[in-house]
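Taking it in order: structure first as structure tokens, then the write-up.
Excluded from the complex is one protein chain; the other protein chains are retained at their positions.
In order of appearance the chains are A, B and C, and numbering begins at 1 in each one.
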Amino acid sequence: MEHLLEIKNLHVVYKGDGALVRAVNGVDLTLDRGETLGLVGETGAGKTTTALAIMRLLPERTGSIQEGQILLDGNDITKASDADMRVLRGSLVSMIFQDPMTSLNPTIRVGEQVGEVLELHHKDLGKEEIEKRVDEIFKLVGLPPERKSEYPHQFSGGMRQRIVIAIALACQPQLLLADEPTTALDVTIQAQVLELMQRLKEKLHTSTILITHDLGVVAETCDKVAIMYAGEIIEIGTVEDIFEGREHHPYTVGLFGSIPDLEKKERRLHPIDGMMPDPAYLPEGCKFHDRCPKATERCSAQAPSMHMWESHGIRCHLFESGREKTE
Amino acid sequence: MLKYIGKRILMMIPVVLGISFIIFSILALTPGDPAQMILGENASLEDIQQLREEMGLNENFLIRYVKYMADAVRLDFGESYRTSLPVVEEILTRLPNTFSLAFFGIGLSVVIGVPIGIISAVKQYSIFDTVSLGLALIMTSIPAFWLGLMLLLVFALKLGWFPAIGITDWTGFVLPSVTLAIGSMATMIRMTRSTMLEVIREDYIRTARSKGASEGRIIRRHELRNALLPIITIIGINFGLQMGGAMICETVFSIPGMGSLMITSVRQKDVPMVMAAVLFVAIAISLINLLIDIIYAFVDPRIKSQYVKTSR
Amino acid sequence: MKNPKVENKAGAVAVSTKKNSQLAAIMKRYMKNKLAVFGLILFLLLVVLAVGADLFADYEADAITQNMQNRLQPPSAEHLFGTDQYGRDVFARVLFGGRISLWVGTATILISLAGGALIGATAGYYGGKIDNVLMRIMDVFLAIPSILLAISIVAALGNGMMNLMIALSVSSVPRFARIVRSSILTVKGQEFIEAARAYGCRNGKIIVYHILPNAIGPIIVQATLSMASTILMISSLSFVGLGLPSAIPEWGSMLSEAKEFMRYEPYLITFPGIAIVLAVMAFNLIGDGLRDALDPKLRN
Partner (left out) sequence: MSVPIVETKNLKKYFRTSRGDLHAVDDIHLSIEKGKTLGVVGESGCGKSTLGRVILRLLEPTEGEVLFEGQDICRLPARQMEKMRRQLQIIFQDPFSSLNPRLSVSDIIADPIRTNKVLSHKQEIQERVVELMHTVGLSDRFINAYPHELDGGRRQRIGVARALALDPQFIVCDEPVSALDVSIQAQILNLMMDLQEERNLTYLFITHDMSVVKHISNQIMVMYMGQCVEVAPTDELFQNPIHPYTQALLSAIPVPKLRRDRGKRQLIRGEVTSPVNPKPGCRFAARCPYARPDCTGEAIPLTERSPGHWVSCVL
């Protein structure tokens, strides 16, 4: 079976003044039709960079894909021309950005901003036809179509994120990249937007990569989870593997230990000491070794590879010979 | 929208009053007795005293100001000490020259400077960008009157393409307009470039890219409009500078405008003329800025919607 | 509970180990900018020539005393820039003209900076009604083009160096007041000011210790750029005969006097003009360079 998206050994670097920032270091991912993958990690883990690489929207002068393939529907888009990419963006793959306050153009009516995607990808549609479609999309995301001739500043944050979603889904793309779509919103609004995304996903059968740092959001919306650390995927699996499985990468253990648990009584949290390494100066060996409570000498010398069994994979020497007890 | 325009016009009144008060106060410091000046060296003391009385010069400063403004509202700005004619007449013959000069100057700098700024920003770090920034740097550093002299020397005196003196026909406007345009063109290039660069980095440009829009379309539809909004304000601010520049330029090209009028009047201590001239120029600038504000409100939906839908 | 574990791993974070390394960092960024360094060199040259003008020429003999046998000499080894219609050495006059421009410019900037800082800081820090009244007055001043304001003041007070300084200062105070106010407002809104108030810092100390060091950057930049425009203004006013008495060597008045001879003696208008351009450019370049070096966006 052909995957909708297959990323093989993706490396992305940014060239700043002097320093070479290695933001993504060999990411492998597959996503099938209709699936939702949660891409989890802390600031600087390389989540957004991965998404931008899929969109081929890395900052022109500084960011570049150094190595690897991104197969979208079987075609390697790392080699696609700019013109071909423009045809794909918005129609086959689209992206939702984090901050709804800044991701809409302040001087264009929201209806036109939604209509523009249709205009770009359905050249055969007439003006009226587009208007009709825009109305439908507005209803779909729960916005009154009468308000399509208003400007972004007249909408609240939650409404704007609905407009952003409308733009992303207007052409019914097969792949949606949602970069922290609810982080900037209040909890009750976040719940509304998540519910909307869930409903649309079921309706449109869109595959989604949901980038987030919130494991709660992942638990509620995703089928598969990939956890990133310092530009690598260090653990991947189904939600069951990640949330209910017994074996985990030590970083994943730390991540879960950091979240205040609503049900447990215990007061102290169990975070990992230290912090993520600067991607301009990555350590030798396993990139997590200097924070890892289980690190051995080998960890600082040799980078571990991903050890898979069934759907669950962990990038750690501890799991070299298959399932091992971590506790 | 009418409400907005009305509000803006009302807001102009205290500014104009303020300007007139400041200028009136400054000029009140002028040494010398106007009555003596008008009547000449040999006038008798009684005559001078009488004229002072007639001109109201013996009264308190504030009362003189109020009287002046009361007359000014009726478009009576007094008579020139020099020619004894109403100052308004002279000013009205000269104001259009200065005004059109400033207008041509700013028009030229916008037409040339804004596109250069846009290309510079889009092609940041290119040779074009470097060269245009370098040019802008030189252009801001050249004093307009010296540039005027050099242009005059080369194109009027040496090559004889344009007249060296006065503005009998349109050719007379060419050199002074170019002179004026150069200075503000530098501002236009730099400001357009920097606002454009800011817009290029905005999130909504990334949104437009992720829709699959082409670079050309992104520039035309998404970047230009947002970048040009601040430029409108800059044009307004620059207009004031241009009026000042035009007045200096006039002396280089011997154009009968407000500049030469003011300079002669200042030298001869013709206070009513100076007062009225400054007031007229300042009001003209305020009007232009008012116009700019209204245009801005029309093109920027964020301001427009505040007034169109007051119910929300 | 015990104290939490103090971090001990060295990590890869490079941090300052000496105090006042920030100034050094700004200098380093500035020196990386070639144009800015060029501006600095121009400026130093200008200062050396202006301050040391007496080493190259004699003020009375070369720049002031008329010498009619020697009038309108083209540039030569003896008179580098030629002589003017009164036979005075143009090179000497350009040198001493630089001294005048620098002196009047610096004095003007200092006066208007002091005035602007006082008004702007009061308005920005106290806010409310005081702010409103002060800023409306400044707006009125800003509505008059500065050259017009300066001309009016010169008209009232008459020519002369002191009056010129007053005229230029009055017309640039509002601009400084604005920039000081806005940079203070930016800093004032930040949480560390609130923190300082929370531990009992008084207003005076907050302004001097917490606000000013953070607000000073844009003010210095503005002062440098204003120096450029002030030099332009000085020469413009002198050019139309409303600045300094014409005997004093000043670039603008030199150009004004040379105007009628320019057709056959173009060098008379060339050298003073270039002098203005270079001086103005020096300050523009330094201002731009400082702005980039101080830009907090580049710092992170």
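Everything that follows uses one rule, which is that a residue touches a chain if its C-beta (ideal position, glycine included) is under 8 Å from a C-beta of that chain, and two chains touch if they have at least 3 such contacts.
Every value quoted in this text rests on a predicted model; they were computed, and no experiment measured them.
**Student:** Please identify which of the visible chains the hidden chain touches across the whole complex.
**Tutor:** The omitted chain makes contact with A, C across the full complex.
**Student:** Using the document's definition of touch, tell me which of A:V239, A:C286, A:C299 or A:L318 contacts the absent chain.
**Tutor:** That would be A:V239, which touches the missing chain.
**Student:** Out of A:D84, A:E195 or A:E284, which is the one that touches the chain we can't see?
**Tutor:** Answer from the full complex: A:E195 touches the omitted chain.
**Student:** Check each of A:T43, A:S81 or A:S321 against the chain that is not shown and name the one that touches it.
**Tutor:** Answering carefully, the residue with contact to the hidden chain is A:T43.
**Student:** Against the chain that's been left off, what residues of subunit A make contact? List them.
**Tutor:** Output for subunit A: 42-43, 156-159, 186-192, 194-195, 198, 213-221, 239-240, 243-244, 254-262, 267-273, 275.
**Student:** State which residues belonging to subunit C touch the missing partner chain.
**Tutor:** The missing chain touches subunit C at positions 1, 3-8, 13-19, 21-22, 190-192, 194-202, 205, 209-210, 213-214, 296, 299-300.
The rule is simple: only the chains that are shown with their structure count from here on.
**Student:** Looking only at C-beta pairs that count as contacts, which pair of chains has more of them, B-C or A-B?
**Tutor:** B-C is joined by more C-beta pairs in contact.
**Student:** With centres defined as the mean C-alpha position, give me the subunit A-subunit B separation in Å.
**Tutor:** Here the centre of subunit B sits 53 Å away from the centre of subunit A.
**Student:** Averaging over Cα atoms per chain, report the distance between subunit B and subunit C in Å.
**Tutor:** Taking the mean C-alpha position of each chain, the two centres sit 23 Å apart.
**Student:** Touching subunit A in the complex: which residues of subunit B?
**Tutor:** Interface residues on subunit B, with respect to subunit A: 125, 202-204, 206-214, 221-222, 225-226, 229, 299-302, 305, 312.
**Student:** Flag every residue of subunit C that touches subunit B in the complex, lowest number first.
**Tutor:** Its residues touching subunit B are 35, 136-137, 139-141, 143-149, 151-158, 228, 232, 235-236, 239-242, 252, 255, 259, 262-263, 266, 269, 272-273, 276-278, 280-281, 284-285, 288.
**Student:** Residues of subunit B touching subunit C in their complex?
**Tutor:** 14-15, 18-19, 22-23, 26-31, 137-138, 140-146, 149-150, 152-153, 157, 240-241, 243-245, 247-248, 251-252, 259, 262-263, 265-267, 269, 274, 278, 281-282, 285-286, 289
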